[in-house]
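Yeah, one chain of the complex is gone here, protein chain that is, but the others are all in their spots.
As written, the chains take the letters A and B, and residue 1 is the first residue of each chain.
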Amino acid sequence: MFKKRNLKLVLVMLLMVSLLMSACSSSAPASTESASASETTTESSTSTDTPKEMDKMTIQLKWLPQSQFMGYYMAASKGYYEDEGIDIEILPGGSDIIPEQQVYNGVADVGVTWVSSLLKYQSQGWELKEVAQVFQKSAMLLVSKAETGITSPEDLVGKKVGSWFGGNEYEIYALLEANGIDREKDLELVQQDFTMNQILNDEIDAASAMTYNEYGLLLESGLSDADLNVLDMNDEGVAMLEDCLFVTDEWIAENEDLFVRFLRASIKGWQDACADPEAAGQVVYDADQSVSLEHQVYMAKEIAKLVTPEGFDPAKIGYIDMDAIQQTADLAYKYGLLTEPAVLDDTTITSKYFEEATK
Amino acid sequence: MMNKVKNILWPLLFGIAFLALWQMGYVHKVLDLKPFQLPVPLEIVQTLHANLPKAIKDCGVTLSGAFIGMMIGSAIGFMIAVIATIFPKWGYGGLIIITAFNAMPIVALSPIMNLYFSTGMAQKIGVVTIVCMAAMAMNAYSGLNTLKPYSMDLMHSVAAERWVIFKKLRLPNCMPNVFTAFKINVAASIIAAIISEYFATSTAGLGFGIKDNLRKAEMAMGWSYIVVASLAGVLIYIVILLLERNVIKWHASQR
Partner (left out) sequence: MTISKHERRLVTAVWLVGILAFWEIMAFILKYVVKSEMASVKLPFLHTIFITMFQNAGMLLEASAVTFSRALLGFAIGAVIGVVLAILMSLSKTLERIAFPYLIISQMIPVLGLAPIIFNIVRDMNLSRIIIAAYITFFPVSVNMLSGLKSVDQEKKELLYAIAASKFNVYRKLMLPYAMPYLFTGLKIAAPMAVTASILVDMLGSKSGIGVKMLYSLYSSSMDIFWASVITSAILGIVSYYLVINAEHFFLPWQSGKEGETA
């Protein structure tokens, strides 16, 4: 009996020790996990014997690693950051991660977020500055099954419409109000979870969807373009700008040169990615294995349309179109995200570094 | 009587002192925070005051879901503990299943429940039920089986039937544990209800208010919802405490 117990003790102890060791060993590299991830993607050049001092830099993504951010993954994988002397760390987002807070807290140096969301933070006193505009168009759609018969905004009356809220609802508010629909009385707005199950399950009539992600998920689930009706925010004239790059005033003041180099490398990455979305999808898929390759490639193709719309010069990726920013700010103010008109001057948005990087 | 006053006075004094330090900016100084990152109490109170009717309504939605879910979950947990006690050989496996449920994160449970229930309330109750089962099952089982030495022998010596042993010995013996479980479940059920509302098909509830406002940088509004949740949690906890005092007067912990 005693022996058996002894054996058990040894077993338990062994388990504990091995687990603790794995905990320590896994937590140590975890802090450099992103660095090592970028190392594996930049296999061509060994990072250990770089002659010059590399500047460390982190970028906080708005959401999970996916082709939405392919430009940065491309630049990392092709070694563009390294060429500029930057040791880049790409931090994925998540449901409890807010990029504005991450950058303000100093966890990351640069962040990716939606313009409308950034405007809101700026209006609340957060000293953040937009420094590049990656997406030139809105990707927001309201999708419904064809049999529901929603072909114009007026058809939304009396329907159940999904939104993610948390700042993502304002294009829908704008769409409704621009068409004289009262969002409190004329229809029911409900929250969507991360999935598209609610619309597939017919629990809601119309769902918010990004062209590059959720719309693709619906197609992958077996529906075809003909089965779906789409209201596109760009066509409806209520588009708000999405993914942009931002920094804190404090950080950029000290790292102007570093940021320009980062931007130069990122623009190159985006150019490559938009020129060859298939390859970009593969790069993103290699960086994170869990989302299907097909989906990443689909997304990469859609993202390319947002970053370099028809007739847009790829050399100008990152260009800040002040008219579009102004429309975003106006809509944000008009439909209640902002309580006073946004301040759009050098303190909140600047093309200085973009011009420097594209010289 | 003196004790009762002390019970309320001490935490209250501490709370007021803390709130004062927070209001005067010392907390922000120590933690290196800006007021727009973490609002000061007065701002939170003002925001809450301006939004009171809606906050109360949202609180009602969340609490009713949390309460119903906690009751169902605790009942199931208790049943499983009883079954595991009556049939020690076969019932014990049930406890392990419960553990498996307890390791499923709410973030995963919520979308699963969304598939089964189309209303936010039903989804919430489903999530809370699962979250609350384990604490009750573990505690009740422990209480039903951790008997005082010789008490069982005494029962056997008077040739008590199993049912009598259960009613007279095991059941009273597990009451303190049941209350311990309730104390854990009060906190767990409210936070589970809140997190399930992040993903619910509705726009009501404290969880929606917290997520929506914190994401939109409406920190004061977001924190005012957190304050409401905290107050509700403490209130329910006090109710449980009073119940405990009346039900298990005889127990050492109450003297």
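Keep in mind that, in the parts below, a contact is a pair of C-beta atoms (placed from the backbone, for glycine too) under 8 Å apart; a residue touches a chain by one contact, two chains touch by 3 or more.
Values in this document were obtained by computation on a predicted structure and should not be read as measured data.
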Contact residue for the chain not shown (choose from B:51, B:180 or B:203): B:180
Interface with the unshown chain - residue positions in chain B: 6-7, 10-11, 14-15, 31-33, 37-38, 88-90, 92-93, 96-97, 99-108, 111-112, 115-116, 134-135, 138-139, 141-142, 145-147, 176-177, 179-180, 183-184, 186-188, 190-191, 194-195, 198, 207, 210-211, 214-215, 222-223, 226, 229-230, 233-234, 237, 251-253, 255
Residues of chain A (touch criterion as defined above) contacting the omitted chain: 4-5, 8-9, 11-12, 15, 19-20, 22-23, 26-27, 30-31, 33-34, 37, 60, 64-66, 91-98, 101-102, 105-107, 194-197, 200-201, 217, 220-221, 288-292, 295
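Just so we're on the same page, only the chains that are shown with their structure count from here on.
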Approximate Å spacing (C-alpha centroids) for the pair chain A, chain B: 35
Complex contact set, residues of chain A against chain B: 95, 98, 100-101, 104, 117, 120-121, 124-126, 162, 165-167, 189-195, 197-198, 201, 203-204, 337
Residues of chain B touching chain A in the complex: 34, 36-37, 107, 110-111, 114-115, 118, 198-203, 208, 211-212, 214-219
